[in-house]
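Missing here is one protein chain; the remaining ones are kept as they sit in the complex.
Note that the chains are named A, B and C in the order they appear, and that numbering of residues resets to 1 at the start of each chain.
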Amino acid sequence: MESVSQPLRMGMVGGGSGAFIGPVHRMAAALEGIRLAAGCLSSTPDKAAASGRELGLPDDRNYPNWKAMVERERLRPRYERIDFVTIVTPNDTHYQIARAFVDAGIHVVVDKPMCRTGVEAAELAGAVKKAGVACAVTYNYGGYPMVKQARHMVRQGLLGAVRKAVVRYHQGWLASAVEKQGQKQAAWRTEPGRAGAGAIGDIGTHAENLLAAITGLRIASVCADLATFVPGRRVDDDASILLRLADPAAKAAAPVQPRGVISACQVAAGLENDLSIEVFGEKGSLAWRQEEPETLIHRPDGQPVQVLRRGQPCLCDAARAASRLPPGHPEGFIEALANVYRAAARAIVAGADGPLEHDYPGVEDGQRGVRFVEAVLRSAADQSRWTAVG
Amino acid sequence: MESVSQPLRMGMVGGGSGAFIGPVHRMAAALEGIRLAAGCLSSTPDKAAASGRELGLPDDRNYPNWKAMVERERLRPRYERIDFVTIVTPNDTHYQIARAFVDAGIHVVVDKPMCRTGVEAAELAGAVKKAGVACAVTYNYGGYPMVKQARHMVRQGLLGAVRKAVVRYHQGWLASAVEKQGQKQAAWRTEPGRAGAGAIGDIGTHAENLLAAITGLRIASVCADLATFVPGRRVDDDASILLRLADPAAKAAAPVQPRGVISACQVAAGLENDLSIEVFGEKGSLAWRQEEPETLIHRPDGQPVQVLRRGQPCLCDAARAASRLPPGHPEGFIEALANVYRAAARAIVAGADGPLEHDYPGVEDGQRGVRFVEAVLRSAADQSRWTAVG
Amino acid sequence: MESVSQPLRMGMVGGGSGAFIGPVHRMAAALEGIRLAAGCLSSTPDKAAASGRELGLPDDRNYPNWKAMVERERLRPRYERIDFVTIVTPNDTHYQIARAFVDAGIHVVVDKPMCRTGVEAAELAGAVKKAGVACAVTYNYGGYPMVKQARHMVRQGLLGAVRKAVVRYHQGWLASAVEKQGQKQAAWRTEPGRAGAGAIGDIGTHAENLLAAITGLRIASVCADLATFVPGRRVDDDASILLRLADPAAKAAAPVQPRGVISACQVAAGLENDLSIEVFGEKGSLAWRQEEPETLIHRPDGQPVQVLRRGQPCLCDAARAASRLPPGHPEGFIEALANVYRAAARAIVAGADGPLEHDYPGVEDGQRGVRFVEAVLRSAADQSRWTAVG
Partner (left out) sequence: MESVSQPLRMGMVGGGSGAFIGPVHRMAAALEGIRLAAGCLSSTPDKAAASGRELGLPDDRNYPNWKAMVERERLRPRYERIDFVTIVTPNDTHYQIARAFVDAGIHVVVDKPMCRTGVEAAELAGAVKKAGVACAVTYNYGGYPMVKQARHMVRQGLLGAVRKAVVRYHQGWLASAVEKQGQKQAAWRTEPGRAGAGAIGDIGTHAENLLAAITGLRIASVCADLATFVPGRRVDDDASILLRLADPAAKAAAPVQPRGVISACQVAAGLENDLSIEVFGEKGSLAWRQEEPETLIHRPDGQPVQVLRRGQPCLCDAARAASRLPPGHPEGFIEALANVYRAAARAIVAGADGPLEHDYPGVEDGQRGVRFVEAVLRSAADQSRWTAVG
């Protein structure tokens, strides 16, 4: 299904030439018919200017710094002002930039992790609520239709009570010290001051979000072990975490607390972007893997395995609404991110007022993600002691 | 890699509301930063108007019929005129529409099959040559990076001489008489006057193109059996074809003529879009499957199987240039089609003069495809006699 | 389930040192508790003697030639005489050896192809009927539990009427001229006088049997193309065949004759033993692949794909009876062959009198297989003309 609304105008902070995720956001937005209208694409003014020109931004909206962008965009008339801003800068700047746009009444799409600390996250959440804007955090893996289908099936009770969830997120691109070889992505991601944390902050937080999105459970406490394998690296590049889970919607605690395991590793040499989840419930289990995103495996206890596929008519409404092509015509990463934009765009068009039911990861997800990382860091620093997620 | 050129202006004929492939073309074009500037989106004027409005076309470029579109667009100044037109109408109209735009000096992207007959195809090829325009035929599966990699490996001689190629293209969406239940796609595809042929024209032609793209060989003759399984259907819905192949670049015939098999079936109940190819050569074999397009299996004789993946640095230039995301971040159907647009756009920007080396399926592919279908129909009508591809 | 009957006594002709399939038969028999009691393991007396000694045969039952074996075994008292003989010699000798044992009233397990010609096959079939013995032809792939399950599902009508079956049997071991490098298996298989035919006789006949076993249909006529790719080879090493199928149980012909395709290739460099079948019916389809034999894919039209697995309680009786281990504890090739022995052993113990319902491939399968090969050879020699299977 194509978007039929008038094209939204997007601003972008970060994502200039050499960036990885910025162009992906622009492609995802383009799929939804969203138009890049303004930007400050680099923290280096010259580079920002060049990048903006390359993307066809008019000079007066190709800003040298994000503060100028906030100031001038807020003053533009509604019909030409950016409808929202996408923030794809290094982690340490997310808070202040997002905060400024939110305070200016401009909707925000911000990359994960939303902030560096729980304190920042809480303040941003408060500001978002006060401003009445939409704030989407691009935990993009939840945008895959089959993840929505998995969430639906758990909610419908097809698994019964969830007992255990196992999430693996294994990448190999940091298996050697690429941050010392001019790899820009690796450079800031392994700099403690910019990234905040290593593998746990970069990909562990995706694992947390995926688990929460599908199971509806929250991580109550963690028992975590972090390691840094590459000599000279200054952040963790591997995380192994035991989890105890809780149901935020339950009136009473489960008789046995659900368990979980996360393995997040960026030195898994030879692996690409191997995020997978298995959820075991009383009546069956589900399995999904990001590298084969069109397929969801459902194993009902005592019956044949079912392979659900994107695009099938039997899927839930949310999965069908997030699908563009017939089954067998593969969709992928860009479409999943575009689904976050689609859902955010709906909220933005609707004004984002009131208690909207929205299908994108919001500030509450952003906040939970930051607290999870904090709890993991505390546990790891304290001999893997069980530590509550604040 | 994002497109950095000035956005091209696309026109579109066909592809209005209810269409399948039209919106996919628009999404693919959007990924490349191409803008829809004019259109005649339906053969029914009211529907055309409504569809164009929905997509934000200005009234004066939202044409009621394609002839008006050709006339007026050709007269617009170069800086606002459409750079090319995409034709996504039913098969029987491809020729006349494409011909008109070509004669007007406007570049063309036309869906397959390019025409209904070899005669039409030859005439269009002549017109394209004379006008000096680009004409891309959207055999989109060749746009997948791993198909380009497969082609490269065959060309490099990694398989030695090709001995046999087996192509399966199995879909299930026509397993019952959906054309009688208001399924618009099924309706025109099963109407002899519009479609020209059934499964052989709709998907068999993709099989032919994929085989030729990867192996570099041409189908010299066919031995074909067609069937129509669904009661009341007026075109074939299944094709089984033996092939004899020839190398157009070889100075002498191979000592043993390479063989091939195509099974193209649209009543393969339960299957989605299961196009796959296996190529067996003297020194090894290749396998690729459209539903898992990121993976190419290479089996060198006597050595471990190799799994090549989109995005890996070891791939050939064409495969790398056709990739947008790092490995493990799935790309799919839209990106493959966008790669046809990317290559066509390069030719268009370059003026499409002279004997450009281009990486998109051109009129020669379109012509060959039409002749293949004709040969299959003749063979099937003559007790599967071996029939030369004209 | 283990066999609980008294161990049967097996004789073996062929299968001495250096043989491939002989030892596999002995392992399969051993799984069923069947004991090797006599043998003539090679046509070379010295080699026969040495092989028999190695396997622990007593000298007086370690025969120098198979004629002596028939003569002496038939005269032994029932309690020590071999219960049956397994014949695993090159193809050209199957008929005379099998005939001699059958005429002596000794049950027979004979490797495929059962004979070289339809005439031989008919004579053997007559002799078997007259002698009232069991004659199992080791089309072993039908012994896999999931093949039995597939057959059951077709019989139950879960697919509706079968429309098309596609069988691929691709191996790579003959991709180069290994028969000239001392590979014993390759040597006799590529000698026309011994093998009778090449790929079509060696593996094409398995494809035919698998198709018949699962669909219940028979191949009515073939349109075949054979090729010999390896220079100097004297038999075909590749076969591509179009099929028209018929239902032997139907009272009237189907409105549209079911179709089929077989690709059997022994020069598929890099492939192992890649036998697979897809069956498309009105209501759904089935897929099975020998290299992953524990899994059967069922795709009901319009519903999620189902993955049936060996050992699941939901399988049919025959599939469950052919299973030894719980699901997830892989069984394989030897177990499948052992299932042929298990079924044959039951018939043997039961005396093989009367019209026993048996679950092993019998003389009728052997006969059909030979006729299929003959029809293919005739069609290929006559420009792939449609040729009836006699």
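The working rule: a contact is a pair of C-beta atoms (placed from the backbone, for glycine too) under 8 Å apart; a residue touches a chain by one contact, two chains touch by 3 or more.
Note that the structure is predicted; figures quoted are calculated from it, not measured.
The hidden chain, counted over the whole complex, makes contact with A, B, C.
Annotation: of C:G332, C:G351 or C:G390, C:G332 touches the absent chain (contact as defined above). Here one chain is not drawn; of A:A48, A:A150, A:V267 or A:V376, the residue touching it is A:V267.
The missing chain, though absent from the display, is touched by one residue of C:R74, C:R194, C:R309 or C:R378; that residue is C:R309. Listed for subunit C, the residues touching the missing chain in the whole complex are 2, 4, 6-7, 20, 23-24, 26-27, 30-31, 33, 54-56, 171, 173, 271-274, 290-294, 309, 311, 324-335.
The set of subunit B residues touching the chain not shown comprises 298, 302-309, 312-314. Of the residues in subunit A, those that touch the hidden partner chain are 159, 163-164, 166, 168, 170, 172, 175-176, 223, 225, 227-229, 231, 238, 240, 242, 244, 255-257, 259-261, 263, 265, 267-271, 278, 280-285, 298-303, 305, 383-386.
Note that only the chains that are shown with their structure count from here on.
One inter-chain figure worth recording: subunit A and subunit B are separated by 35 Å, centre to centre, where each centre is the mean of the chain's CA atoms.
The distance from the centre of subunit B to the centre of subunit C, each centre being the mean of the chain's C-alpha atoms, comes to 42 Å. With centres defined as mean CA coordinates, subunit C is found 55 Å away from subunit A.
Residue positions 271 of subunit B are each in touch with at least two other chains.
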